[in-house]
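A single protein chain has been omitted from the complex, and every remaining protein chain is retained in its original position.
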Amino acid sequence: MNNVIVSGLLLWIAPGAFGPQSALDPAANSARIIAGLMRDFTILLGIIFLIVIGVAVASLMRRHRGIEQEPLERAHLPSPETENRTGRIVGAASVLTTVILLALIAISASAGKAISDRAIPANALTIEVTGNQWWWYVRYLNDDASQIIVTANEIHVPVGRPVMIRGTSQDVIHSFWIPDLSGKRDLIPSRITTEWFQAERPGRFRGQCAEFCGLQHAHMAVWVVAEDEASFEAWRRAQLQDAVEPATPSQQVGQQVFLSTACAMCHSIRGTSAHGQVAPDLTHLASRITIAAGTLPNNRGNLAGWISDPQTIKPGNHMATIPLRSDQLQPLLDYLEILR
Amino acid sequence: MSDTATPPYGLTQESAEADRAALARTWANAKGLLGWLSVTTHQAIGRRYIVTAFVFLLLGGIEALMMRIQLAKPENTFLAPARYNQIFTMHGTTMMFLFAVPVMEGMAVYLVPIMVGTRNVAFPRLNNFGYWMYLFGGIFLYVMALTGAAPDAGWFSYVPLAGPQFSTGKGVDTWAQMITFTEISALCVAVEIIVTVLRMRAPGMSLNRLPLYVWSMLIQAFMVVFAMPAVMIASTVMLLNDRTIGTHFVNPWEGGDPLLYQHVFWFFGHPEVYIIFVPALGFISAILEANSRRSIFGYSAVVLSQVATGFIAFGLWVHHMFATGLPQIGEAYFTAASMMIAVTSGVQIFCWLATMWTGRLRMTAAIHFVFGFIFIFVLGGLTGVMLSSVPLDLQSHDTYFVVAHFHYVLIGGALFPLFGAFHHWFSKITGRMIDEALGKLSFWLLFIGFNVTFFPMHILGLNGMTRRIYTYSADLGWGSANLIATAGAFLIALGGIVFIVNALTSMRGPVNAGEDPWDASTLEWAVPSPPPNYNFVYPPVVSSLTPLWTDPALRTVVTGLRTDRREVLVTGVTEAEPQFRYILPGSSIWPFLAAAGIMIGFCGSVFAFSWYFVASVLGGIGFVGWFWPRRPVEVAP
Amino acid sequence: MTSARTLDVSDLPPYEISNRAPLWWGQLFMAIIEGCLFCMLLAMYFYARLSVDVWPPPGVPPLKTLMPTLALIPLILSAGGSYIASEGAKKANRRLMLQGLCANIALAAVFLILRFIEWRTFNFSWQSDIHGTFVWSILFLHTFDVIADLLMTAVLIVLLAVGRYGPKQRAGVHVDSVLWYFLVLIWFPLYVAIYWGPHLMRAQ
Partner (left out) sequence: MIVYGGAARESQLQPAGIQTEPHSSNPSEGNAQDVAEGQRLYGEYNCSGCHFNGGGGIGPPLIKTTWTYGGEPENLFDTIVKGRPNGMPAWGAKIPEYQIWQIVTWIRAMNKEEPRSATPERADALQQNSGTIFSTPPQKITP
C-alpha cells in the first residue's frame, strides 16, 4: 500500500511506468525499508517546501493588495513591535526546523540500522561479485568446494532467504546496485565491501554499475532473478554441471573453433580445455537472459552479431574482434547454443 | 547628493576639483597593450574576471546541450562514448573550476573595495597575477582538450580509473594541472579579500557595520584559504605525481588506497560548493535590502548562520562516500552534520522571508531572481536533506536524483542570485540601466526551463537511471523524461541568449544610470557609475550599518590622503580606527611575466617532471622583478 | 572649517613595519595556506600508516634519526637570525638586518646540506612503495619551500648590500621572518612523524 503512495506522489509528474530497474518498486526488505523512508521524507519535506513557498509568494502578492504598510522611507525599519513579532516567528521557525531535522536523523538512523551490514543474518547465502571493466564475475561461495558456482552477469537468488553480496573489483571502482532489491555498494580494488538483502517476491530485476568506470559504464548491467526455493535449487544444480558434450558434427566443429581460436584464450568452459579467467565463464551461456553484461537479449542473432563485431555494439570493450569465416561462425553458434 | 555634486562641508569647490584631477592622473591605467597587461586597478580586473567566467559559462552550456541531445532518446548515436565522457568531464570541470568560483571572485574583486570604502584591494599586483593564472589555466585546458587530450574521468576523477594504468594519454594530467592554475588564482583573491576587509575598511565601519555581502565574501575567502590546499594535494601531489613520476599514493597494490584520494578530494569538494554558494547568499542579502526598502531582518542571525555554514562545510565531506562501505558510526556522524547545515540555510531563508514580509518590495528583475532562488534552492536543499540520510543515499547516490539535487542547489543557489546580481549592479558597473522587461523575460525562461529540465531527473534517478551513462536501452522507460529534460535544456539556453541580448543592447544606451538608481544603502552607491579608478575622492567615514540611508550626503569624510601617489588608509580590525596610510603600487608588467613563466613551466610539467624547475626559475625571475625596488626608493612622509 | 566634518589623516605615517602592516597579514595567510598543505600531508601519512600492518614495508629499515636530529639545531638557530633581521628592519638598522639575514641563510644552508647528505642514505625511492612516496613527498615539498624562502632572503641581502632599499624593502625583511618561523615550526610535527613514527608505532 505504502509504495503506491510514494509512486503516486512522484508519478503524476512524469508518467513513466516502473521499468525493471526502479527504486520505487521494492521487491526486497532493504529496498522496501528505504522506499518507506523515502515516502516519509518526501511527505514531510514537501510540506515544509509548500509552507516556505507560500510565505514567499504571499509576501510578493501582499504588495499588490494595497495593505497600508508602515512608512519605511525615513527609518527603513518597521516599528519595533513588528520587529519583535517577526523575531519570535523566525526564532520559532528555526527551532521547528532543528526539531524536524533531528527527527529525520532519528528515523534515518533507525532505518539505516535495519539494513546495515551488522544486521546480516548468519545463514545468508554468500555471493562474491567482482567488478571488471564492463562485466561482473559472480561466484557463489560454499564451504564445500565442489558446490562453488562460477558465473557472470546474472545472479539467481531464492525468495525468503537472506543473501549477502561480498564485492571487490579487479581494476577500477564499480558499484553494484539493484534498485528493486537494495542500495548500492561500491566495489573497490583493495577492499571487500558487503551488503545484504532478502528478496520478498519472485521476479527479474535489472541492476547497473553506478560508479563511472570508463567507456562502457553505460552497458555494465546485471540481472538478478529471484525465484522460489525449488527452482533456485534446480538452477543451482544445473550450474554445477560441466558443459554439455557436443552431439552433432556441426557442434563438434564449433567446439574445435572455440578451442583453436582466441576464444579459449580468455573464456572458460568447464569440461573443455578452455580455462581463461579474464572473461565471463561460458559454461552455461545459453541459460542466461542476456549477453555482453545485459546489453543484448540472448538469442542466436545477437550472439552472431556480438561475436563477429563486439566493438560496434560496445565500443571500447575488451573483447577481441576475431575474423571468423561463416563456416566457422555457424558451427560455433550451434555449439554455444547447447551450453544450457 | 554625494561627493561629486557638493564638496563636503568646509572644503572649497576648487580644492575638491583639484584633488579629483590629481587622483585621476595618479590612478590612471597605463595605455597600450603593455598597459592593458599591467593594469592593477580592481575595477578593470574585476570586469575581466566576470567577462572571462561568462565566456566559460557559455562553453559549459554548449557542452551541457550536447549531452542533453545525446540523452534525448534511447540508443542515440549523436556522441560516441569516448566523446561523451570527454564532454561531461569538460562540462563539470568548466562549470565548477572555470566559471562558478572565478565569477564570484570577480564580483568580489569589483564590489568589496567600494563597499568597504577604500580605493583598491590590498595587493593590486597579486590581483593582476591571479587573473592571468586563471586565464592561462582556462586556455591551457581548452587548448589541450581541442587537440585531443581532453580529460574523460569525470570532474572529480576518481582513481584508479584516473590513474596511470586506466586513463591513458595526457587528458587527466591536463585536468590535474588546470586545477593548480585556478586554485592559485582563487587563493590570491581570497588573501586579498581577507586583508582588504579586515585592514582597509573606511573609518567607523566596525565589524557590526559591515555590509552582509562583504561578510559573505570574508567567510568565502577563509573557506578558500582552508579548502584549496586539499585540492592542491589531491590533484597535483597525488594524481599528477602518480601519473608522471610513478609515486604510489593511490596504487592499491603498493599500500596506497583509492579511498584516500576520495577523502582528500571531497575534503576540498564540499567546501568548494559552499565557496560557490556563500557569495550568492551575499548577493541575495544586498538585492533584498535595496528592493524591500528596509535593512535585512536579523543581521547578526544571518552573519552567524553564514559563519556556521563555513565551519560545518568542512565537517560533512563523507556524505559523498556513503556507498563505499565505511564504518557505521562514521556515517551516522556525517548524516547528522549534513542535516544540521540545513539549519543554517533555513535560518537565513526565514530572515529573508521576514524581510520580504515586513518590507515594501519593488518587483524589479533582480527580485524575480531572488524569488527564483528561494523556490529552487529550498527544493534543492530539501533533496539535500534526503541525500544526507545513509539509506536514501544508497538508493540515490550517483543517479540522476543526485544530478537533479546539485543542479537545484548550484543553479538555484548560485546562478540565479548571480543573474540577480548582474541585473542589480549592471548600472553600477556599466553606467547604463539594464532593460527590466527583458530581464524579467529572461528570468521566466530560465525559471521554467530549469524546472522542466531538472525536476523529471528526480524521477529518473529513483527509476534507476545512473549518472554519466552515454546511452540507455529503450525498455527501461526513461525515454520520455529524458526528452522533456532535453526540451527544458533548450529553454534554459534561450533564457541565456535573451540575457546576453539584453546586456549587449543595454550597453549601447547613454551613460545615464546615475549613482544610486535603486536608492540602496551601501557605499558602492555613493560613487559615480561606472566608478573612477580611485572610487572616492574623499573616502567616507561610516557611522551606521546602512550609511546611504542614515547619512545620504556622507558629510563626514577622510581628507589628507596624498593625491600624487596611490594611497589608502589602513584601519583597525574590529573598530576600524585609522592607524596609518599605505602606499599601493601602480601598473606593473611583472605579475603578467611571472604568471607567463609559471604557465610555461606548469604546462611542460604535464609532459615531464623536470619542467617544474623551469616554472620555478621563470617564476622566480618574475617575482624578483615584481618586488625589485623602483626609484625613488625613500618615501617622503 | 569645523574639523568634526572632516577626518584629516595627513599626519599619519605613510608606512609601518610591524605586524599591523597588510604585507605581514598577506605573508601570514601564505603561511596558513602552506600549513594546511602540510597538515593534510600529515593526516594522509597517518591514514596510510594505519591502513597497512607493517610500517615501513618489509625491506625498508626505519629511517635513522641521527642526521635529522642534528639538522634541527641549525634550523632553530636560523630562526634566531631571522628574528634579528626583523628587529633590525623595525629600527632601520642596515647592519643588523644584514647580519640577521646572512646568519639565517648560512644556517639554513647547513640544514639543507645535512638533509641532502641524509637523502643519499635512503635505500628507497618515491617509486618503491607508499612509505617511500610519503617520505619523499613531504621532504621534497618542505625542501622546495625552504629553498624558495632562501632565494627571497638572498635577494633581500643583495638589495641591502647594494643599499637600494626603502621602507617597503625593510617591511619585506620583517615579513620574511613570518614565513621562516612557519617553515621551522611545521618541520617539527613532520620530523616526529617521519623519523620517530615507525619506532613509536612499532611498540604496540
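Read from first to last, the chains carry the letters A, B and C; within each, the first residue is number 1.
Definition applied: a contact is a pair of C-beta atoms (placed from the backbone, for glycine too) under 8 Å apart; a residue touches a chain by one contact, two chains touch by 3 or more.
All figures in this text were calculated on a predicted structure; none of them were measured in a lab.
Engineer: Thinking of the whole complex, not just what is shown, which of B:Pro160, B:Gly204 or B:Gly269 touches the missing chain?
Structural biologist: B:Pro160
Engineer: Which is it among B:Trp253, B:Tyr333 or B:Trp628 that touches the chain not included here?
Structural biologist: Answer from the full complex: B:Trp253 touches the omitted chain.
Engineer: Where the complex has a chain not shown, which of A:Ala262, A:Ala286 or A:Ala304 is the residue touching it?
Structural biologist: A:Ala262
Engineer: Which listed residue, A:Ala92, A:Leu141, A:Ala234 or A:Val278, touches the chain dropped from view?
Structural biologist: The single option touching the absent chain is A:Val278.
Engineer: Can you list where chain B touches the absent chain?
Structural biologist: Output for chain B: 160, 163-166, 168-170, 242-246, 248, 251-254, 325-327, 607-608.
Engineer: State which residues belonging to chain A touch the missing partner chain.
Structural biologist: 117-118, 168, 170-171, 189-194, 260-262, 264-266, 276, 278, 318, 320-323
Everything that follows uses one rule, which is that only the chains that are shown with their structure count from here on.
Engineer: May I ask you to sort the chain touch graph into line, ring, star, complete or other?
Structural biologist: If you draw each chain as a dot and join those that touch, you get an open line.
Engineer: Which chain has its C-alpha centre closest to the mean of all protein C-alpha atoms shown?
Structural biologist: That would be B.
Engineer: Distance between chain B and chain C based on Cα centroids, please, to the nearest Å.
Structural biologist: Here chain B and chain C have centroids separated by 31 Å.
Engineer: Using the average of all C-alpha atoms in each chain as its centre, how far is it in Å between chain A and chain C?
Structural biologist: 51
Engineer: Which chain C residues touch at least two other chains?
Structural biologist: Not one residue in chain C touches at least two other chains.
Engineer: Once bound in the complex, which stretches of chain B touch chain A?
Structural biologist: 80-82, 85, 153-154, 158, 160-161, 166, 252-253, 257-259, 293-295, 297-298, 301, 323-325, 328, 331-332, 335-336, 339-340, 342-343, 346-347, 349-351, 353-354, 356-361, 363, 371, 374-375, 378-379, 382, 385-386, 389-399, 455-456, 458-460, 462-464, 466-473, 475-478, 480-481, 484, 521, 546, 549
Engineer: Quick one: in the complex, what on chain A touches chain B?
Structural biologist: My answer: residues 10-11, 13-24, 31, 33-34, 37-38, 41-42, 45-46, 48-49, 52-53, 55-60, 62-63, 69-70, 72-73, 76-78, 82-83, 86-87, 89-90, 93-94, 97-98, 101, 104-105, 108-109, 111-113, 115-118, 133, 171-173, 175, 177, 179, 182-186, 188-191, 193-195, 206, 208-218, 295, 315-316.
Engineer: What part of chain B is in contact with chain C in the complex they form?
Structural biologist: These residues of chain B touch chain C: 8-11, 122-123, 126, 187, 190-191, 194-195, 198-200, 203, 225-226, 228-230, 232-233, 237, 241, 245-249, 251, 254-257, 260, 263-264, 267, 538, 541, 555-562, 567, 569-570, 578-583, 616, 620, 623-624, 627-629, 632-637.
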